[in-house]
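Below you'll find the structure, written out as C-alpha coordinates, and then a few comments.
A single protein chain has been omitted; all remaining protein chains appear in their positions.
After this line comes subunit A, so read on.
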Amino acid sequence: MLQSIRDNSQGIIAKIIVGLIAVTFALFGVESLVSLTAGSNSPATVNGEEISQQDLIQGVQLQKRQMLSQMGEDADPALLDDNLISNMVLEGLIEQSVLVQSATDQGLSFSDAMIDQLILTTPDFQQDGQFNRAQFEAVLRNAGLTPMMYRNLVRKEKVTEQERAAFMLSAFTLPSELKTIAQLDSQTRDLRYFTLPAESVRASIEVSDEEIADYFDKHRTEFLTDEQVAIEYLLLERDVLASEITVTDEQLQNAYQLLVDTFQAQELRHSAHILVAISDEQDDAAAKAKADALVERLAAGEAFEALAKAESDDPASAEMGGDLGVNAKGVFSSEFEGALFALEKGQTTSTPIRTEFGYHIIKLIDVEETETPTFAEAKADLENDLLTQLSEEAYVAQLERLADISFSSGDLVEPSETLELEIHKTDLFARSGDEDEITANPKVLSVAFDGELIKEGLNSTPIELDSGRAVVLRVVQHELPREKTIDEVSANIKDTLIDEKVSQALTAQADGIIAKLKQGESLENVASGATVMTLAGVARSQQDLAQELRTAAFKLPKPAADSISYTAVDMLDGSKSILVLDNVIDAEIDLKPEEISYMSMMLSNRKGQQDYQDYITQLKEKAEVERL
(Lines give C-alpha, C1' and ligand atoms only; values in the text may rest on other atoms or scores of the structure.)
Protein backbone atom coordinates (compact mmCIF):
# COMPACT_ATOMS: atom_id res chain seq x y z
CA MET A 1 0.00 0.00 0.00
CA LEU A 2 2.81 2.39 0.83
CA GLN A 3 4.16 1.82 -2.62
CA SER A 4 0.85 2.78 -4.18
CA ILE A 5 0.69 5.96 -2.10
CA ARG A 6 4.19 6.73 -3.23
CA ASP A 7 3.31 6.13 -6.87
CA ASN A 8 0.19 8.25 -6.67
CA SER A 9 1.94 11.06 -4.89
CA GLN A 10 4.27 11.42 -7.85
CA GLY A 11 1.30 12.22 -10.07
CA ILE A 12 0.75 15.68 -11.39
CA ILE A 13 -2.52 16.21 -9.46
CA ALA A 14 -0.86 15.31 -6.18
CA LYS A 15 1.89 17.78 -6.93
CA ILE A 16 -0.62 20.54 -7.61
CA ILE A 17 -2.41 19.84 -4.36
CA VAL A 18 0.82 19.84 -2.37
CA GLY A 19 1.83 23.00 -4.17
CA LEU A 20 -1.42 24.74 -3.23
CA ILE A 21 -1.04 23.71 0.38
CA ALA A 22 2.53 24.96 0.40
CA VAL A 23 1.51 28.30 -1.07
CA THR A 24 -1.32 28.72 1.43
CA PHE A 25 0.97 28.07 4.35
CA ALA A 26 3.69 30.30 2.95
CA LEU A 27 1.35 33.23 2.43
CA PHE A 28 -1.07 32.99 5.31
CA GLY A 29 0.64 30.73 7.85
CA VAL A 30 -0.88 28.04 9.98
CA GLU A 31 -3.39 30.56 11.26
CA SER A 32 -5.33 30.35 8.00
CA LEU A 33 -6.27 26.76 8.80
CA VAL A 34 -6.74 27.27 12.53
CA SER A 35 -8.98 30.27 12.13
CA LEU A 36 -11.01 28.47 9.48
CA THR A 37 -11.94 25.70 11.87
CA ALA A 38 -12.16 27.76 15.06
CA GLY A 39 -14.25 30.59 13.67
CA SER A 40 -14.72 33.72 15.71
CA ASN A 41 -16.36 33.44 19.12
CA SER A 42 -15.65 36.93 20.36
CA PRO A 43 -18.74 38.49 21.97
CA ALA A 44 -18.57 41.58 19.75
CA THR A 45 -16.55 43.21 17.02
CA VAL A 46 -16.23 46.97 16.66
CA ASN A 47 -15.27 48.16 13.18
CA GLY A 48 -13.72 44.75 12.61
CA GLU A 49 -11.77 44.81 15.86
CA GLU A 50 -12.65 41.99 18.22
CA ILE A 51 -13.50 42.35 21.87
CA SER A 52 -12.14 39.18 23.40
CA GLN A 53 -14.14 36.77 25.52
CA GLN A 54 -11.42 37.09 28.13
CA ASP A 55 -11.81 40.86 28.39
CA LEU A 56 -15.53 40.40 28.88
CA ILE A 57 -15.14 37.74 31.55
CA GLN A 58 -12.60 39.84 33.39
CA GLY A 59 -14.79 42.90 33.20
CA VAL A 60 -17.79 40.98 34.52
CA GLN A 61 -15.83 39.61 37.44
CA LEU A 62 -14.50 43.03 38.33
CA GLN A 63 -17.98 44.53 38.10
CA LYS A 64 -19.48 41.80 40.29
CA ARG A 65 -16.80 42.24 42.91
CA GLN A 66 -17.46 45.96 42.99
CA MET A 67 -21.22 45.55 43.21
CA LEU A 68 -20.98 42.97 45.97
CA SER A 69 -18.65 45.12 48.00
CA GLN A 70 -21.01 48.05 47.56
CA MET A 71 -24.00 46.03 48.69
CA GLY A 72 -22.11 44.81 51.74
CA GLU A 73 -23.19 41.94 53.93
CA ASP A 74 -26.77 41.47 52.74
CA ALA A 75 -25.93 41.27 49.06
CA ASP A 76 -28.94 40.24 47.04
CA PRO A 77 -27.92 37.76 44.34
CA ALA A 78 -31.13 38.44 42.42
CA LEU A 79 -29.67 41.83 41.57
CA LEU A 80 -26.54 40.20 40.24
CA ASP A 81 -28.13 38.93 37.08
CA ASP A 82 -25.23 37.56 35.05
CA ASN A 83 -26.84 38.42 31.75
CA LEU A 84 -27.55 41.95 32.79
CA ILE A 85 -24.04 42.57 34.07
CA SER A 86 -22.50 40.92 31.07
CA ASN A 87 -24.50 43.15 28.73
CA MET A 88 -23.61 46.22 30.73
CA VAL A 89 -19.91 45.37 30.71
CA LEU A 90 -20.01 44.55 27.01
CA GLU A 91 -21.56 47.93 26.20
CA GLY A 92 -18.81 49.56 28.25
CA LEU A 93 -16.14 47.62 26.36
CA ILE A 94 -17.68 48.57 23.03
CA GLU A 95 -17.67 52.23 24.03
CA GLN A 96 -14.07 51.96 25.15
CA SER A 97 -13.09 50.25 21.92
CA VAL A 98 -14.80 52.93 19.83
CA LEU A 99 -13.02 55.66 21.76
CA VAL A 100 -9.61 54.01 21.56
CA GLN A 101 -10.04 53.57 17.82
CA SER A 102 -11.00 57.20 17.42
CA ALA A 103 -7.97 58.30 19.43
CA THR A 104 -5.67 56.05 17.41
CA ASP A 105 -7.12 57.30 14.14
CA GLN A 106 -6.28 60.83 15.17
CA GLY A 107 -2.72 59.75 15.90
CA LEU A 108 -2.91 60.17 19.66
CA SER A 109 -0.21 58.18 21.37
CA PHE A 110 1.11 57.38 24.78
CA SER A 111 4.63 55.99 24.53
CA ASP A 112 6.22 53.22 26.58
CA ALA A 113 8.49 55.76 28.21
CA MET A 114 5.46 57.78 29.35
CA ILE A 115 3.82 54.66 30.72
CA ASP A 116 7.03 53.79 32.61
CA GLN A 117 7.06 57.27 34.07
CA LEU A 118 3.44 56.91 35.13
CA ILE A 119 4.01 53.51 36.73
CA LEU A 120 7.03 54.80 38.62
CA THR A 121 5.06 57.67 40.09
CA THR A 122 1.89 55.75 41.01
CA PRO A 123 1.62 55.79 44.83
CA ASP A 124 0.01 52.33 44.87
CA PHE A 125 3.20 50.82 43.51
CA GLN A 126 5.49 52.56 45.95
CA GLN A 127 6.96 51.60 49.25
CA ASP A 128 8.48 54.34 51.41
CA GLY A 129 8.08 56.78 48.55
CA GLN A 130 10.02 54.58 46.15
CA PHE A 131 8.77 52.45 43.29
CA ASN A 132 8.88 48.82 44.37
CA ARG A 133 8.81 46.09 41.75
CA ALA A 134 7.43 43.43 44.12
CA GLN A 135 4.69 45.77 45.28
CA PHE A 136 3.83 46.59 41.66
CA GLU A 137 3.50 42.94 40.73
CA ALA A 138 1.52 42.12 43.86
CA VAL A 139 -1.02 44.87 43.17
CA LEU A 140 -1.42 43.69 39.59
CA ARG A 141 -1.78 40.07 40.61
CA ASN A 142 -4.57 41.02 42.99
CA ALA A 143 -6.38 42.67 40.11
CA GLY A 144 -5.72 39.63 37.92
CA LEU A 145 -3.46 41.47 35.49
CA THR A 146 -0.03 40.85 34.02
CA PRO A 147 2.32 43.83 33.59
CA MET A 148 1.78 43.56 29.84
CA MET A 149 -2.01 43.75 30.22
CA TYR A 150 -1.70 46.61 32.65
CA ARG A 151 0.47 48.65 30.29
CA ASN A 152 -2.03 48.05 27.54
CA LEU A 153 -4.88 49.21 29.77
CA VAL A 154 -2.97 52.32 30.77
CA ARG A 155 -2.24 53.16 27.15
CA LYS A 156 -5.91 52.83 26.20
CA GLU A 157 -7.08 54.80 29.18
CA LYS A 158 -4.56 57.57 28.64
CA VAL A 159 -5.22 58.18 24.95
CA THR A 160 -8.97 58.32 25.51
CA GLU A 161 -8.35 60.54 28.52
CA GLN A 162 -6.34 62.93 26.35
CA GLU A 163 -9.23 63.27 23.95
CA ARG A 164 -11.74 63.63 26.76
CA ALA A 165 -9.64 66.41 28.29
CA ALA A 166 -9.77 68.29 24.99
CA PHE A 167 -13.58 68.32 25.27
CA MET A 168 -13.82 68.92 28.99
CA LEU A 169 -11.18 71.62 29.35
CA SER A 170 -12.02 73.57 26.22
CA ALA A 171 -15.71 74.24 26.91
CA PHE A 172 -16.32 77.78 28.07
CA THR A 173 -19.15 79.99 29.22
CA LEU A 174 -19.37 83.59 28.02
CA PRO A 175 -20.25 86.23 30.62
CA SER A 176 -23.45 87.10 28.73
CA GLU A 177 -24.51 83.44 28.69
CA LEU A 178 -23.79 83.13 32.38
CA LYS A 179 -25.91 86.17 33.08
CA THR A 180 -28.89 84.80 31.12
CA ILE A 181 -28.78 81.52 32.99
CA ALA A 182 -28.29 83.15 36.38
CA GLN A 183 -31.17 85.53 35.67
CA LEU A 184 -33.50 82.71 34.66
CA ASP A 185 -32.43 80.59 37.60
CA SER A 186 -33.18 83.29 40.14
CA GLN A 187 -36.54 84.19 38.63
CA THR A 188 -39.42 84.02 41.14
CA ARG A 189 -43.17 83.68 40.62
CA ASP A 190 -46.29 84.66 42.59
CA LEU A 191 -48.75 81.77 42.89
CA ARG A 192 -52.13 80.79 44.25
CA TYR A 193 -53.53 77.29 44.38
CA PHE A 194 -56.03 75.00 46.03
CA THR A 195 -56.20 71.23 46.10
CA LEU A 196 -58.97 68.76 45.24
CA PRO A 197 -58.06 65.94 47.62
CA ALA A 198 -58.32 62.39 46.33
CA GLU A 199 -59.42 61.03 49.70
CA SER A 200 -62.79 62.77 49.75
CA VAL A 201 -63.65 61.41 46.30
CA ARG A 202 -62.32 57.95 47.07
CA ALA A 203 -64.94 57.38 49.80
CA SER A 204 -67.80 57.76 47.33
CA ILE A 205 -66.34 55.40 44.73
CA GLU A 206 -67.60 51.87 44.38
CA VAL A 207 -66.17 49.00 42.40
CA SER A 208 -68.35 46.04 41.53
CA ASP A 209 -67.23 42.40 41.39
CA GLU A 210 -68.06 42.35 37.68
CA GLU A 211 -65.65 45.19 37.04
CA ILE A 212 -62.91 43.35 38.92
CA ALA A 213 -63.58 40.14 37.00
CA ASP A 214 -63.55 42.08 33.75
CA TYR A 215 -60.25 43.72 34.57
CA PHE A 216 -58.79 40.37 35.64
CA ASP A 217 -59.78 38.79 32.32
CA LYS A 218 -58.06 41.51 30.37
CA HIS A 219 -54.86 41.56 32.42
CA ARG A 220 -54.66 37.90 33.43
CA THR A 221 -51.13 37.40 32.07
CA GLU A 222 -49.69 40.31 34.04
CA PHE A 223 -50.38 38.65 37.38
CA LEU A 224 -47.73 35.99 37.83
CA THR A 225 -46.29 34.31 40.88
CA ASP A 226 -42.52 34.17 41.37
CA GLU A 227 -40.61 31.03 40.49
CA GLN A 228 -40.20 29.09 43.72
CA VAL A 229 -38.34 26.06 45.02
CA ALA A 230 -38.38 24.06 48.24
CA ILE A 231 -35.20 22.27 49.22
CA GLU A 232 -33.93 19.80 51.74
CA TYR A 233 -30.43 20.14 53.04
CA LEU A 234 -27.75 18.77 55.33
CA LEU A 235 -25.79 21.20 57.45
CA LEU A 236 -22.28 20.22 58.49
CA GLU A 237 -20.97 22.39 61.32
CA ARG A 238 -17.49 22.37 62.77
CA ASP A 239 -18.77 23.56 66.13
CA VAL A 240 -21.05 20.55 66.40
CA LEU A 241 -18.15 18.25 65.60
CA ALA A 242 -16.04 20.05 68.19
CA SER A 243 -18.62 19.37 70.89
CA GLU A 244 -18.30 15.64 70.26
CA ILE A 245 -14.54 15.62 70.60
CA THR A 246 -12.84 15.00 73.92
CA VAL A 247 -9.16 15.55 74.31
CA THR A 248 -7.49 12.60 76.06
CA ASP A 249 -4.87 12.96 78.76
CA GLU A 250 -2.39 11.18 76.56
CA GLN A 251 -2.85 13.70 73.78
CA LEU A 252 -2.43 16.49 76.30
CA GLN A 253 0.75 14.92 77.64
CA ASN A 254 2.17 14.56 74.13
CA ALA A 255 1.36 18.14 73.30
CA TYR A 256 2.96 19.25 76.57
CA GLN A 257 6.10 17.26 75.79
CA LEU A 258 6.28 18.96 72.40
CA LEU A 259 5.93 22.31 74.11
CA VAL A 260 8.74 21.52 76.53
CA ASP A 261 10.98 20.48 73.65
CA THR A 262 10.45 23.67 71.77
CA PHE A 263 11.14 25.64 74.91
CA GLN A 264 14.49 23.93 75.29
CA ALA A 265 15.37 24.73 71.73
CA GLN A 266 14.75 28.28 72.62
CA GLU A 267 17.63 28.45 75.12
CA LEU A 268 19.35 31.80 74.57
CA ARG A 269 23.10 32.31 74.78
CA HIS A 270 24.88 35.61 75.29
CA SER A 271 28.22 35.37 73.43
CA ALA A 272 31.23 37.35 72.25
CA HIS A 273 33.92 36.60 69.72
CA ILE A 274 37.19 37.72 68.23
CA LEU A 275 37.40 37.20 64.47
CA VAL A 276 40.64 36.71 62.58
CA ALA A 277 39.44 37.05 59.03
CA ILE A 278 40.86 35.20 56.05
CA SER A 279 41.31 37.79 53.36
CA ASP A 280 43.53 38.68 50.44
CA GLU A 281 46.20 40.11 52.75
CA GLN A 282 45.95 37.32 55.28
CA ASP A 283 45.83 33.73 54.07
CA ASP A 284 44.49 30.76 55.99
CA ALA A 285 47.82 29.83 57.61
CA ALA A 286 48.59 33.40 58.66
CA ALA A 287 45.13 33.81 60.11
CA LYS A 288 45.40 30.56 62.07
CA ALA A 289 48.81 31.58 63.40
CA LYS A 290 47.44 34.93 64.53
CA ALA A 291 44.39 33.30 66.11
CA ASP A 292 46.54 30.80 67.98
CA ALA A 293 48.67 33.66 69.26
CA LEU A 294 45.52 35.40 70.51
CA VAL A 295 44.38 32.28 72.34
CA GLU A 296 47.73 32.19 74.09
CA ARG A 297 47.47 35.84 75.07
CA LEU A 298 44.04 35.12 76.55
CA ALA A 299 45.45 32.17 78.42
CA ALA A 300 48.17 34.48 79.67
CA GLY A 301 45.47 36.53 81.30
CA GLU A 302 44.66 39.37 78.90
CA ALA A 303 41.08 40.58 79.04
CA PHE A 304 38.81 39.21 76.28
CA GLU A 305 37.07 42.55 75.77
CA ALA A 306 40.28 44.55 75.35
CA LEU A 307 41.71 41.99 72.97
CA ALA A 308 38.54 41.95 70.88
CA LYS A 309 38.60 45.73 70.65
CA ALA A 310 42.22 45.74 69.53
CA GLU A 311 42.46 42.69 67.32
CA SER A 312 39.06 41.51 66.02
CA ASP A 313 38.46 41.79 62.30
CA ASP A 314 34.70 42.09 62.92
CA PRO A 315 34.46 45.86 63.36
CA ALA A 316 30.85 45.90 64.51
CA SER A 317 31.34 43.61 67.48
CA ALA A 318 34.95 44.73 68.17
CA GLU A 319 33.61 48.12 69.24
CA MET A 320 31.69 46.45 72.04
CA GLY A 321 34.44 44.11 73.17
CA GLY A 322 33.37 41.35 70.78
CA ASP A 323 29.82 41.22 72.14
CA LEU A 324 27.37 39.44 69.80
CA GLY A 325 24.30 39.86 71.97
CA VAL A 326 21.78 37.22 73.07
CA ASN A 327 20.89 34.64 70.44
CA ALA A 328 19.00 31.37 70.12
CA LYS A 329 20.06 28.40 68.03
CA GLY A 330 19.95 28.80 64.26
CA VAL A 331 21.49 32.24 64.07
CA PHE A 332 25.16 31.37 63.61
CA SER A 333 26.85 28.98 61.21
CA SER A 334 26.87 25.39 62.40
CA GLU A 335 30.59 25.27 63.35
CA PHE A 336 30.19 28.43 65.41
CA GLU A 337 26.98 27.22 67.00
CA GLY A 338 28.47 23.80 67.85
CA ALA A 339 31.38 25.41 69.63
CA LEU A 340 29.21 28.00 71.40
CA PHE A 341 26.70 25.53 72.75
CA ALA A 342 29.52 23.25 73.98
CA LEU A 343 30.89 25.99 76.23
CA GLU A 344 30.20 26.46 79.90
CA LYS A 345 29.23 29.87 81.16
CA GLY A 346 32.26 32.23 81.25
CA GLN A 347 34.41 29.86 79.18
CA THR A 348 36.35 30.70 76.01
CA THR A 349 37.12 28.22 73.23
CA SER A 350 40.55 26.70 73.71
CA THR A 351 41.32 26.61 69.99
CA PRO A 352 40.19 28.97 67.23
CA ILE A 353 37.09 27.78 65.37
CA ARG A 354 37.26 27.83 61.57
CA THR A 355 34.16 29.14 59.69
CA GLU A 356 33.72 30.60 56.24
CA PHE A 357 34.76 34.02 57.59
CA GLY A 358 37.98 32.97 59.27
CA TYR A 359 39.00 31.91 62.77
CA HIS A 360 36.83 32.76 65.75
CA ILE A 361 37.71 32.73 69.38
CA ILE A 362 34.35 32.44 71.12
CA LYS A 363 33.35 33.31 74.65
CA LEU A 364 30.07 32.36 76.31
CA ILE A 365 29.12 35.23 78.57
CA ASP A 366 25.78 34.07 79.91
CA VAL A 367 23.00 31.53 79.36
CA GLU A 368 19.40 32.67 79.58
CA GLU A 369 16.97 29.83 79.91
CA THR A 370 13.35 30.64 79.32
CA GLU A 371 11.15 29.19 82.01
CA THR A 372 9.17 26.19 80.78
CA PRO A 373 5.55 26.43 81.91
CA THR A 374 4.25 23.66 84.14
CA PHE A 375 1.68 21.20 82.82
CA ALA A 376 -1.01 22.79 84.94
CA GLU A 377 -0.22 26.24 83.58
CA ALA A 378 -0.24 25.10 79.97
CA LYS A 379 -3.17 22.71 80.14
CA ALA A 380 -6.03 25.09 79.32
CA ASP A 381 -4.29 26.59 76.29
CA LEU A 382 -3.16 23.19 75.05
CA GLU A 383 -6.63 21.73 75.37
CA ASN A 384 -8.07 24.62 73.41
CA ASP A 385 -5.47 24.37 70.65
CA LEU A 386 -5.93 20.62 70.42
CA LEU A 387 -9.69 20.94 70.23
CA THR A 388 -9.50 23.47 67.42
CA GLN A 389 -7.00 21.36 65.57
CA LEU A 390 -8.91 18.11 66.01
CA SER A 391 -12.28 19.58 65.11
CA GLU A 392 -10.76 21.20 62.03
CA GLU A 393 -9.34 17.86 60.99
CA ALA A 394 -12.64 16.13 61.66
CA TYR A 395 -14.53 18.84 59.78
CA VAL A 396 -12.31 18.60 56.72
CA ALA A 397 -12.55 14.80 56.73
CA GLN A 398 -16.35 14.88 57.13
CA LEU A 399 -16.64 17.51 54.43
CA GLU A 400 -14.77 15.26 52.04
CA ARG A 401 -16.96 12.29 52.92
CA LEU A 402 -20.04 14.43 52.54
CA ALA A 403 -18.91 15.49 49.08
CA ASP A 404 -18.19 11.89 48.06
CA ILE A 405 -21.35 10.32 49.40
CA SER A 406 -23.74 13.02 48.28
CA PHE A 407 -22.21 12.90 44.83
CA SER A 408 -22.83 9.18 44.51
CA SER A 409 -26.32 9.05 46.02
CA GLY A 410 -29.58 10.07 44.42
CA ASP A 411 -30.89 11.87 47.47
CA LEU A 412 -29.84 12.98 50.94
CA VAL A 413 -30.92 9.86 52.85
CA GLU A 414 -27.66 7.98 52.58
CA PRO A 415 -25.34 10.89 53.37
CA SER A 416 -27.62 11.77 56.24
CA GLU A 417 -27.39 8.28 57.73
CA THR A 418 -23.67 7.86 57.18
CA LEU A 419 -22.70 11.21 58.59
CA GLU A 420 -25.49 11.32 61.18
CA LEU A 421 -26.78 14.65 60.00
CA GLU A 422 -30.41 15.63 60.16
CA ILE A 423 -32.26 16.40 56.90
CA HIS A 424 -33.77 19.87 57.11
CA LYS A 425 -36.73 20.73 54.90
CA THR A 426 -37.70 24.23 53.84
CA ASP A 427 -40.91 25.82 52.62
CA LEU A 428 -41.16 27.21 49.11
CA PHE A 429 -39.10 30.34 48.58
CA ALA A 430 -38.36 32.65 45.63
CA ARG A 431 -35.07 33.81 44.22
CA SER A 432 -34.94 36.64 46.69
CA GLY A 433 -34.85 34.12 49.56
CA ASP A 434 -36.69 34.30 52.88
CA GLU A 435 -35.87 35.06 56.51
CA ASP A 436 -34.19 31.76 57.30
CA GLU A 437 -30.42 32.13 57.48
CA ILE A 438 -29.75 29.25 55.09
CA THR A 439 -32.33 30.17 52.47
CA ALA A 440 -31.29 33.82 52.64
CA ASN A 441 -27.69 32.96 51.84
CA PRO A 442 -26.74 34.15 48.32
CA LYS A 443 -24.59 31.09 47.64
CA VAL A 444 -27.38 28.73 48.62
CA LEU A 445 -29.93 30.64 46.57
CA SER A 446 -27.87 30.61 43.42
CA VAL A 447 -27.39 26.84 43.74
CA ALA A 448 -31.03 26.19 44.64
CA PHE A 449 -32.17 27.88 41.42
CA ASP A 450 -29.58 26.15 39.29
CA GLY A 451 -31.40 24.71 36.26
CA GLU A 452 -29.52 21.43 36.30
CA LEU A 453 -30.24 20.70 39.96
CA ILE A 454 -33.91 21.55 39.53
CA LYS A 455 -34.28 19.33 36.49
CA GLU A 456 -32.37 16.30 37.73
CA GLY A 457 -33.16 16.51 41.44
CA LEU A 458 -29.49 15.87 42.21
CA ASN A 459 -27.56 16.61 45.37
CA SER A 460 -25.49 19.74 45.13
CA THR A 461 -21.80 19.81 45.91
CA PRO A 462 -21.07 21.11 49.41
CA ILE A 463 -21.61 24.87 49.61
CA GLU A 464 -19.29 26.43 52.17
CA LEU A 465 -21.25 29.12 54.01
CA ASP A 466 -18.19 30.17 55.97
CA SER A 467 -14.99 28.53 57.17
CA GLY A 468 -16.85 26.28 59.60
CA ARG A 469 -20.19 25.43 57.96
CA ALA A 470 -21.17 23.71 54.74
CA VAL A 471 -24.48 22.75 53.18
CA VAL A 472 -25.44 20.08 50.67
CA LEU A 473 -28.87 20.66 49.23
CA ARG A 474 -31.36 19.07 46.93
CA VAL A 475 -34.37 20.65 45.25
CA VAL A 476 -37.52 18.73 46.22
CA GLN A 477 -40.19 20.97 44.79
CA HIS A 478 -40.15 23.46 41.97
CA GLU A 479 -42.96 25.86 41.10
CA LEU A 480 -42.78 27.69 37.79
CA PRO A 481 -44.28 31.16 37.63
CA ARG A 482 -48.01 30.72 37.11
CA GLU A 483 -50.97 33.02 36.66
CA LYS A 484 -52.48 34.01 39.96
CA THR A 485 -56.15 33.24 40.60
CA ILE A 486 -58.68 36.04 40.84
CA ASP A 487 -58.97 35.54 44.60
CA GLU A 488 -55.26 36.16 45.04
CA VAL A 489 -55.33 39.45 43.18
CA SER A 490 -58.83 40.89 43.53
CA ALA A 491 -57.75 43.25 46.33
CA ASN A 492 -54.97 44.67 44.17
CA ILE A 493 -57.30 45.04 41.20
CA LYS A 494 -59.84 46.83 43.33
CA ASP A 495 -57.22 49.38 44.41
CA THR A 496 -56.14 49.93 40.82
CA LEU A 497 -59.74 50.45 39.68
CA ILE A 498 -60.49 52.84 42.52
CA ASP A 499 -57.41 54.89 41.65
CA GLU A 500 -58.54 55.02 38.05
CA LYS A 501 -62.04 56.17 38.96
CA VAL A 502 -60.77 58.76 41.42
CA SER A 503 -58.53 60.16 38.76
CA GLN A 504 -61.40 60.30 36.26
CA ALA A 505 -63.67 62.04 38.71
CA LEU A 506 -61.03 64.57 39.70
CA THR A 507 -60.13 65.28 36.09
CA ALA A 508 -63.76 66.02 35.29
CA GLN A 509 -63.99 68.30 38.29
CA ALA A 510 -60.74 70.10 37.40
CA ASP A 511 -61.83 70.54 33.77
CA GLY A 512 -65.00 72.25 34.98
CA ILE A 513 -63.02 74.59 37.21
CA ILE A 514 -60.55 75.49 34.46
CA ALA A 515 -63.47 76.29 32.15
CA LYS A 516 -64.90 78.67 34.76
CA LEU A 517 -61.52 80.35 35.20
CA LYS A 518 -61.44 80.84 31.45
CA GLN A 519 -64.72 82.69 31.66
CA GLY A 520 -63.10 85.08 34.09
CA GLU A 521 -64.30 83.76 37.45
CA SER A 522 -61.90 84.26 40.32
CA LEU A 523 -59.98 81.40 41.90
CA GLU A 524 -61.60 82.05 45.29
CA ASN A 525 -65.03 81.68 43.70
CA VAL A 526 -64.35 78.41 41.92
CA ALA A 527 -62.57 76.95 44.97
CA SER A 528 -66.03 76.65 46.52
CA GLY A 529 -64.82 76.48 50.08
CA ALA A 530 -61.43 74.81 49.65
CA THR A 531 -58.53 76.74 51.17
CA VAL A 532 -56.68 78.85 48.62
CA MET A 533 -52.94 79.11 49.35
CA THR A 534 -51.21 82.30 48.25
CA LEU A 535 -47.42 82.24 47.80
CA ALA A 536 -45.43 85.29 46.72
CA GLY A 537 -41.96 85.08 45.17
CA VAL A 538 -41.62 81.32 44.82
CA ALA A 539 -38.12 80.32 43.71
CA ARG A 540 -37.25 77.31 41.55
CA SER A 541 -35.54 75.59 44.42
CA GLN A 542 -38.08 76.43 47.11
CA GLN A 543 -38.34 73.35 49.31
CA ASP A 544 -41.59 74.05 51.18
CA LEU A 545 -43.69 73.78 48.04
CA ALA A 546 -44.41 70.40 46.43
CA GLN A 547 -42.14 69.62 43.48
CA GLU A 548 -45.11 69.02 41.14
CA LEU A 549 -46.48 72.50 41.82
CA ARG A 550 -43.13 74.20 41.39
CA THR A 551 -42.41 72.47 38.09
CA ALA A 552 -45.87 73.35 36.78
CA ALA A 553 -45.58 76.95 38.00
CA PHE A 554 -42.37 77.54 36.09
CA LYS A 555 -43.85 75.97 32.95
CA LEU A 556 -46.88 78.25 32.91
CA PRO A 557 -46.94 81.07 30.37
CA LYS A 558 -46.11 84.48 31.78
CA PRO A 559 -49.45 86.27 32.31
CA ALA A 560 -50.05 89.60 30.62
CA ALA A 561 -50.57 92.61 32.87
CA ASP A 562 -53.69 92.34 35.08
CA SER A 563 -54.23 88.81 33.88
CA ILE A 564 -53.45 85.32 35.14
CA SER A 565 -52.42 81.98 33.68
CA TYR A 566 -53.60 78.70 35.19
CA THR A 567 -53.47 74.94 34.94
CA ALA A 568 -54.48 71.73 36.73
CA VAL A 569 -51.63 69.77 38.30
CA ASP A 570 -51.53 66.02 39.06
CA MET A 571 -50.16 65.53 42.56
CA LEU A 572 -48.15 62.50 43.61
CA ASP A 573 -50.84 61.22 45.99
CA GLY A 574 -53.48 61.19 43.22
CA SER A 575 -55.04 64.53 44.18
CA LYS A 576 -55.31 67.43 41.78
CA SER A 577 -54.37 71.04 42.34
CA ILE A 578 -55.62 74.08 40.51
CA LEU A 579 -52.70 76.46 40.14
CA VAL A 580 -52.79 80.12 39.18
CA LEU A 581 -49.77 82.21 38.24
CA ASP A 582 -50.24 85.91 38.98
CA ASN A 583 -46.88 87.40 38.34
CA VAL A 584 -43.34 86.66 37.17
CA ILE A 585 -40.51 88.60 38.78
CA ASP A 586 -37.23 88.95 36.87
CA ALA A 587 -35.14 90.74 39.43
CA GLU A 588 -31.85 92.29 38.43
CA ILE A 589 -29.14 90.11 39.95
CA ASP A 590 -25.77 91.16 41.17
CA LEU A 591 -23.22 88.33 41.34
CA LYS A 592 -19.96 88.56 43.23
CA PRO A 593 -16.78 87.74 41.27
CA GLU A 594 -16.32 84.45 43.17
CA GLU A 595 -19.88 83.45 42.37
CA ILE A 596 -19.34 84.25 38.71
CA SER A 597 -16.13 82.30 38.64
CA TYR A 598 -17.70 79.30 40.37
CA MET A 599 -20.86 79.30 38.28
CA SER A 600 -18.99 79.66 35.02
CA MET A 601 -16.74 76.74 35.99
CA MET A 602 -19.83 74.65 36.69
CA LEU A 603 -21.61 75.59 33.48
CA SER A 604 -18.47 75.02 31.41
CA ASN A 605 -18.00 71.59 32.94
CA ARG A 606 -21.57 70.68 32.16
CA LYS A 607 -21.15 71.88 28.58
CA GLY A 608 -17.92 69.94 28.17
CA GLN A 609 -19.60 66.83 29.45
CA GLN A 610 -22.53 67.24 27.08
CA ASP A 611 -20.23 67.78 24.11
CA TYR A 612 -18.22 64.71 24.99
CA GLN A 613 -21.35 62.62 25.54
CA ASP A 614 -22.73 63.74 22.16
CA TYR A 615 -19.40 62.82 20.61
CA ILE A 616 -19.45 59.31 22.09
CA THR A 617 -23.04 58.75 20.98
CA GLN A 618 -22.07 59.83 17.50
CA LEU A 619 -19.03 57.55 17.40
CA LYS A 620 -21.11 54.61 18.52
CA GLU A 621 -23.77 55.30 15.92
CA LYS A 622 -21.17 55.44 13.17
CA ALA A 623 -19.27 52.36 14.31
CA GLU A 624 -20.06 48.97 12.81
CA VAL A 625 -20.76 46.93 15.88
CA GLU A 626 -21.56 43.24 15.61
CA ARG A 627 -22.73 41.44 18.69
CA LEU A 628 -22.59 37.68 18.93
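Convention: a contact is a pair of C-beta atoms (placed from the backbone, for glycine too) under 8 Å apart; a residue touches a chain by one contact, two chains touch by 3 or more; residues count from 1.
Just so it is clear, contacts and distances are computed from a predicted model.
Of the names listed as "ATP phosphoribosyltransferase", "Succinate dehydrogenase", "Ion-translocating oxidoreductase complex subunit E" or "Ancillary SecYEG translocon subunit", the one that matches the UniProt record for the absent chain is "Ancillary SecYEG translocon subunit".
The chain that is not drawn here is touched, among residues A:361, A:438, A:453 or A:556, by A:556.
Of the options A:114, A:224, A:342 or A:396, the residue whose C-beta touches the omitted chain is A:114. Taking the complete complex into account, A:106 is the one of A:52, A:106 or A:504 that touches the chain left out. Not every partner is drawn; the one left out touches subunit A at residues 106-111, 113-114, 162-163, 165-167, 169-177, 180-181, 184-185, 187, 554-560, 565, 584, 594, 597-598, 600-601, 604, 606, 610-611, 614-615, 617-618, 621.
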